[in-house]
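Removed from the display is one protein chain of the complex; every other protein chain stays in position.
This part shows chain A:
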Amino acid sequence: MASASLPRVLCVRNLSSALGRTAIQTRAATIRAWRPVSTASCLRWRRQEPVWSGLPTTSGPRVPSVAQRWSSTAALSLQELEEQVLSVLKMFDKVKPEQVTLEAHFINDLGMDSLDAVEVVMAFEDEFGCEITDEEAEKILSARDAIELLKTKLDVH
């Protein structure tokens, strides 16, 4: 019976209407040309140059993530880790860069909400190419917390 294939079709239809417009078509095209993308190139984050230059088909310039830059060379030093964590925070568009310090609390000092905090932790994952579990993520509420965790994950001294 045709009913067996029906749910899949419905599913796509629901999604495309939920996401709107031609999202599915463009997505299908881009997934074929998929490559890992650093969050540094995510639109939401401040950057010097535009992520894409207005053309949906071309991919814009990409900033290599720390994982890509450092994987084959020397290990990250603690100072570099600190700088990198702070710069990820400063790029977050809801945060005033001048307020970012190692000790600033994401929610109390930087004015984020709990969903923003989730997004920041995801950005750390992208930037440093590591996986952070739900339990670990819940404890990251300042740059210092992130550095302490990433130190052990990335074996930084």
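The rule is short, and it goes like this: contacts are C-beta pairs under 8 Å (C-beta built on N, C-alpha and C of every residue); 3 or more make two chains touch, one makes a residue touch a chain; residues count from 1.
One rule holds for everything that comes next: contacts and distances are computed from a predicted model.
S.K.: Could you tell me which of "Prefoldin subunit 6", "Trafficking protein particle complex subunit", "LYR motif-containing protein 2" or "5'-3' exoribonuclease" is the UniProt name of the chain missing from the displayed complex?
M.R.: "LYR motif-containing protein 2"
S.K.: Specify the residue from the set A:102, A:137 or A:156 that touches the hidden chain.
M.R.: A:137
S.K.: Pick out the residues on chain A that sit against the missing chain.
M.R.: Residues of chain A in touch with the missing chain: 8, 11-12, 14-15, 18-20, 23-24, 26-28, 30-31, 33-34, 37, 41-44, 51-52, 56, 59-60, 114-115, 118-119, 121-122, 126, 134, 137-138.
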